[in-house]
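Note that this complex is displayed minus one protein chain, with the remaining chains in position.
And now, subunit A:
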Amino acid sequence: MSASDDLKDLYQEVVLEHSKRPRNYRVVEGATAEAAGHNPLCGDQLVVTLKVEGGVIKDVAFQGQGCAISKASASLMTGAVKDRTRAEAEDLFERVHKLVTEGPESVDVDALGKLAVLSGVSEFPARVKCASLAWHTLRAALEGHGEAVSTE
């Protein structure tokens, strides 16, 4: 049945694994920026903390609550943007967003590495927000506070 294939694509092994044991689930010590993300529709909430040095994301972590998709996406994101410049992180977000909205044919999936497991989301329009929450929050952190710490 195509219905269950879609589900298998959405809840891939890697996605489930990341949602159960999210990576970088913590607060970055000596963070230079942070932002809170909130999806009022489902109550998902997370906080992304960052350490940016010389324009490069040296460390990034998240904490919060949410569904399997939003947690896995946040976890995968922290792995993917570490040691990248802001511009690179922004570019990655754009490609991930394309992947989860338009599907795997719309982007160079191989170049996305592990993030490619989020491709199943494109069959579930109602879940795109879950997959992009962490990324929007990351962008807010990068744009909002630059290198200044917001919590003094």
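Heads up, the rule we're going with is that a residue touches a chain if its C-beta (ideal position, glycine included) is under 8 Å from a C-beta of that chain, and two chains touch if they have at least 3 such contacts; residues count from 1.
Please note the rule applied: contacts and distances are computed from a predicted model.
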item	value
Chain not present in the shown complex, as UniProt names it (candidates "Methionine import ATP-binding protein MetN", "Electron transfer flavoprotein subunit alpha", "Xanthine dehydrogenase family protein subunit M" or "Cysteine desulfurase")	"Cysteine desulfurase"
Options A:His18, A:Lys51, A:Arg86 or A:Arg127, residue touching the unrepresented chain	A:Arg127
Given A:Val14, A:Ala68 or A:Val109, the one touching the chain that is not displayed	A:Ala68
Hidden partner chain, residues of subunit A it touches	1-4, 6-7, 10-11, 16, 41-45, 65-69, 124, 126-127, 130
